[in-house]
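Every protein chain except one is present and positioned as in the full complex.
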Amino acid sequence: MKTWKLSTLDALFAAIAGKQTLYIPADVAGQPVFARWEPGLAMTRALNTGRSAKDLFFPQVEDLARFRVAGKTVSVSPAQALQEPFVIFGVRACDCRSFDILDSVFLAEPADTFYQARREQATVVTLACSQPEETCFCTSLGIDPQAPGGDVSCWMAEDTLYLQANTEKGEALLASLPRLEDGEKPDADSSVFDKLPLKDLDFSAFSGKALMDWFNSPVWERLSQSCLGCGSCTFVCPTCQCYDVRDFDTGHGVQRYRCWDSCMYSDFTMMAHGTNRPTQKERFRQRFMHKLVYHPNNHGGQIGCVGCGRCLQKCPISMNIVKVANALKEGKA
Amino acid sequence: MQRIGVFVCWCGSNIAATVDVETVAQTLAKEPGVVFSTDYQYMCSQAGQELIQEAIREHRLTGVVICSCSPRMHEATFRKTVEKAGLNPYLLEIANIREQCSWIHKDKLTATQKAVILGRAAIAKVQLNAPLTAGKSPVTKRALVIGGGIAGIQTALDIAEAGFPVDIVEKKPTIGGKMTQIDKTFPTLDCAACILTPKMVDASQNENIDIISYAQVEKVQGFVGNFSVTIRKKARYVDEHKCTGCGLCTEKCPQKKVPNEFNLGLDNRRAIYIPFAQAVPKVATIDPNYCAMLKSGKCGVCAKVCTAGAIDYKQQDQLITREYGAIVVATGFEPIQLDKFDEFAYSQSPDVVTSLEFERLMNAAGPTGGTLLRPSDGKHPHTLVFVQCVGSRCDGAEKGKSYCSKICCMYTAKHAMLTREKYPDTEVYVFYIDVRTPGKNFDEFYRRAVEEYGVHYIKGMVGKVTPQDGKLKVQASDLLGGRQLRIDADMVILAAAIEPDKTARPLATMLTASMDTNDFFTEAHPKLRPVESPTAGIFLSGACQGPKDIPETVAQASAAAAKVIGLLVKDSLTCNPCTAKPDELMCNGCSSCEKVCPYGAITYVDKSFRGPNRTTLIRRVAQVNPAVCQGCGACTVACPSGAMDLLGFSNQQILAEVDAICR
Amino acid sequence: MQVNETFTPTIVAFCCNWCSYAGADLSGTNRLQYPANVKIIRIPCSCRLNPMFILRAFQRGADGVILCGCHPGDCHYTTGNYYARRRMTLLFSLLDFMGIERERTRVEWVSAAEGAKFAATMNDFTQTITRLGPNRRLEDLRCKVE
Amino acid sequence: MQSRVIEKAASLLESGACTRVLGWKAGAFFYDVTPAVFTCAQEVREQMVFNPFCGANLSKYLIAESRKEGRIAVFLKPCDTFSFVQLQKEHRIARDKVWAVGVQCRGMCDIDSLKELGLKGVTAVEEAEDDLRVTTLYQEKTISRKEALSPRCHTCKSRKLLDCDELIGDQGQDLPSSRFAQVEALEAMTPEERFAFWRGELSKCIRCNACRNVCPACSCEKCVFDNPNSGVQNKAAASSFEENLFHIIRAFHVAGRCTDCGECTRVCPQHIPLHLLNRKFIKDMNEFYGPYQAGGDFDAKPPMLAFTLDDPEASIITNGRDGQ
Partner (left out) sequence: MNLTRDPLIPMVAQVTDIRADTPDVKTFRVVGLDGKKPMEHIPGQCAMLSMPGVGEALFSITSSPTNEDYLEFSIKKCGCVTNWLHAIEPGQQLTLRGPYGNGFPVDTDFLGKDLLFIAGGIGLAPLRSVINYVRHYRERYGSVDIVYGARSKEDLVDYQEILTQWCREDGIHVHLTIDNPQPDWEGHVGFVPNYVKELAFDTGKTVVMCGPPIMIKFTLAGLEELGFRRDQVYTTFELKMKCALGKCGRCNIGDKYVCKDGPVFRLDQMTQLPDEY
């Protein structure tokens, strides 16, 4: 295990950024977000970013190709996938787990090359949590917020940053940094995690029962009743990966790009002759069935949630996966 | 896929001298959708038009772009051209490369580049043009005139003379309006009744005219050519068909103390009455507010004396619904209430009168038999003070009106002159801000009053009138003399401002005709369409549109009639196809569009829609009547949902032009 | 801001059919010159101008947008320009509030008889925009020619 | 207040006066209440809450709810009643299907305000007169209710309860409000500063549509930004221009209809002060065309749908250049 003085964290960032692009969680226009480090940019004091770390692998808008149309002819020039290595520092355990979930979708055959390139170019440096918010429930999903994983795990204790490489990429990163000293981190106090109000959530039930039982649960109607149909929960969610592919006529050609989409939107499945999810109930149900049932069914029981608590904080009407999971298990809303 | 043809006109050398037309045609040929592109010397010539038509047929064109002079010049020409070749006339766009390009630029390269861009914009737009068909709506060949004053009578007579049936709705028991109360008319000083009453008789005897008196418009539906109007004919408790107008009942009625509105309350009438001797229809009316029989069931004298058996105490209001092709508003004016002008002591002294009351006092058929007597003591007045602009041209308009009532200068000159002529022993003062006498023989008339009749015209305003010791103490300022005046007057006559009749505002709402802030009806165009309301099929006659004297009123009345006749001779109306069109699926029924429509073309209906899961959803949605919509597009921007679009100038089309220009 | 000598702005002029478009025609008839940067889009009435059109013009590369309509009181449709005046006043104020240069947008009333005014207005507006430089604050980089 | 609201809700259901009640349902942490429809009194007594965090404006739900069978009771705060009236003016709510209970308000609290105070891990809040006792994972602390208020409540414009069928608490009055102070502060900046400010804020936008979907004025059947035929449809802000476009057009579409309820800013997950755009319109309209309050009454004509002959020309715009 390596160490670095927290008082000179800026120097560490400068050292990393000297070789590749570095993203750290920082306050930009008052909002914590993963931002490209530049001298002077300080880490946010917030526990986690408002938007999740998925942005760096699956950005909200991404160009796919540019077309030119002339007469009856069409030509394509594909967009370049990222070719520059980068480091993302300060990823929390929950967000780090979300990469696994995104991988299971984007890297499944045929792999999404844009995502894949970013994943390959990235070195993920995680940061252990010590002061969780009440909305945190990663522990109930088998995540240890104090052992966050990634290519390099970091801990902050007293005045020291402890770094532990977990992968070859991580080793390489640490090896490239000067003046790292050896050290052992002290045992952390984990008692606050035992006090988390949502720590005892149990998601195992959802793979235990038949899909249709959950689907036909009477609670959906009531739970979805006040849903505004906005995309806040999906857009701040680190595991939501739905996207739309759209064309933009620039006047000099057509740019095809993909952008985040939300299954909560009424036009998500709209076709020329209607939609198969006509009311918010079906859309709402889709989102949570996907997280709790469909995704685990298709991916060896892996729940599509990492317990980051963002949807608990951001939903305009305070509806969230915790309320849904509890209501489903109780069978009443 | 569109198949667009592009035709670049040289306009002789008008375009070709500054724009390289060949390059334009060749460059535009490469635009998406363009399958044919050429240039020619004169596209608007016979040969040019044939060239276009041939290309339409040969290349199966689905749209045509002509790069030429302004569409204001030849759009109609070219629409006909393409229509003859079997293409919808609205699948044509014109790029204005003459007025807006070749004529304003000198550099050929610049002008050519610009012409290409303008052509591109037209191509981009025409790609999205939809074939439009002008709709037709039938015309009901009958007109309604609301208001039976001189304006309404003249309009009705002119329409009737042209052979169309016309109904006059008059709220009073007789037609004739304000002019019946006037004694003499300026600047000729001929007798008002002598020129008006023959017209009233003409109207009553004209086969094409139906006078519905003592009635009011209750409801208006429909649109130009197709109005359906419900009229409430108030019960007059006298059978109009039986009553001979002999007037016996009005002499025998025991209720004698009813203020006579015809004489503005200066004398009394009976509870059953005929407003005046020449009333049309000459039929008695029972005033239910005063008739003892109607109020308490005791009396019945009139029924006993009526030999025709016309009295019917059980008569009810009657609702008549009729169809009309055009509606003329002739609701006229009334003098304003003077309760806010206490400084003139109008409410304190009966000797302070309005000009209209003065008319009655001077009228041979008036309460004094034509002898000028003070209302307070019946004595002959010696000093008369006329005050101009009472309530007219007021700043801020809190107290009166901001506008000039227009007629006061002239009738005051008339009053002063008549007074001095009949009673040379009188002193007549006129206080004015300005004397306004534009009009044929008007200024001569005014100068006669001053020069021949010795009327004292004083520029200045009367500050206060105080009744004291049987006199009216008038304090005034003489602006030219720069002094304060005190006059002991016997009578003060106030030239009260005129305002639209009170019934005009609710009527305008029913008609969806717009009004200005003073409740005068707005004309469709202040210069070019002065007798039409912006609402199609509604016409304006007389003072309802603004203050007017009699000749102006009559002129406008005839003009309105001419417009009505022009409408009624048509069997059907061709509608402008470039109208607003709501997308019912997008419309949320919020009424924003309706509020900005100057024509009242937008209405709402509750419609059923398929909801999710086989449910039915009833929603309020906007509907545009294409026969009424003129296509301004105000609604399209007012609509927050983007549900309202304008055919021919749709959002997509304009955006396409923007894109093409900015590219 | 530096004045760019080679900068030729793109200017979109929305003109109502009845007054301003006719005014533009008149300035052509009278051979009154104004810069070729100005391209006119004909709309039936100034009240047809949707804020969307203005923003779209800026997105697609316009550097200035001007609306010309009948003088208040002279609208062919009686009231259209009164609505246009309110809408544009509020929209321009909001754009200004968001830091978009106030001078980039303009409303001018031009009658069918004011050919000279039309040309003068366009000359002046083009000068203003040239001085202001290219539209950066409401541009869409995707629409720039690379 | 809580008990009176719940008792009222229960009795309206028990008496049969209403078939449904639109209120709030408790969450896990006191502050995370969810709007909910209750259909029986027992449910109301067990689950319904009315606490200082019930800040959501329920009026928009009435569009859909008043289309259903039976009458629904709703609890509206003063600012909500403005939206309620405005929606009726736009024919969006069937008034006879609604029983509006006005609830007097002294400002609503917001969890983000607590976080601003540095409180982390808030697990419980207890109301005590003018104080809130906050329990967090790390401490217990008593703060004044005022400190916890939602920012919008500091500039409350009115405590009038409009068009309610009955009231809980007293009828209130218009308040002297400094709600335009922030707009004025921005106006005082240079255009460059303003541009930088808005670019910073709007570049945070993730286009989740929360502002639009919560907005009672955004009651369109289909938003122009969702309509492929509108010409401006877009789903993500694919460029800085589109970030601006969305918010400009949205503000323009609600101009004269926005009651300034502040929901847009409350729900924005990125904490963009969106209400400032709407408020700028309100301020301008008040200054240019005379005072107008959307939803303030049933008769006044919205300024965007009216005009006077002598309205100011666009040259009146002088934001921040008064002295120049």
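When the chains are written out, they are named A, B, C and D in that same order, and each has its own residue count from 1.
Everything that follows uses one rule, which is that a residue touches a chain if its C-beta (ideal position, glycine included) is under 8 Å from a C-beta of that chain, and two chains touch if they have at least 3 such contacts.
The shown structure was predicted, so the numbers you read here are calculated from the model rather than taken from an experiment.
Taking the complete complex into account, the chain left out of view touches A, B. Summary of contacts with the chain left out: across A:Ala29, A:Ala46, A:Leu141 or A:Met270, the touching residue is A:Met270.
Summary of contacts with the chain left out: across A:Lys199, A:Arg256 or A:Lys329, the touching residue is A:Arg256. By the touch definition given at the top, chain B reaches the unshown chain through residues 1.
Against the chain not shown here, chain A presents residues 64-65, 67, 69, 72-76, 78, 80-81, 83, 105-106, 108, 110-114, 117, 210-212, 215, 241-245, 247, 249, 253-254, 256, 258, 261, 263, 268-273, 275-277, 282, 286, 289-290, 293-295, 297-298.
Quick note on the criterion: only the chains that are shown with their structure count from here on.
Between the chain pairs C-D and A-B, more C-beta pairs are in contact across C-D. Separating the centre of chain B from that of chain C, both taken as means of CA atoms, is a distance of 35 Å.
A separation of 30 Å divides the Cα centre of chain A from that of chain D.
Under the contact definition stated at the top, the residues of chain C that touch 2 or more other chains are 51-52, 56, 59-61, 73, 79, 83, 87, 142-143. Among the residues of chain D, those touching two or more other chains are numbered 224, 230-231, 238, 304-305, 308-309. Residues 69-71, 249, 251-252, 278-279 of chain A are the ones touching chain B in the complex.
Remark: chain B residues 70-73, 96, 98-101, 103-107, 110-111, 113-114, 117-118, 121, 514, 522, 524-526, 534, 578, 596, 598, 630-634, 636-638, 646, 649, 651, 654-655, 657-659, 661-663 touch chain C in the complex.
Per the touch definition, chain D reaches chain C in the complex via residues 183, 186-187, 191-199, 224, 230-232, 238-242, 244-245, 248-249, 251-252, 255, 277, 280-281, 284-285, 288-289, 303-305, 307-309, 311-314, 316-317, 319.
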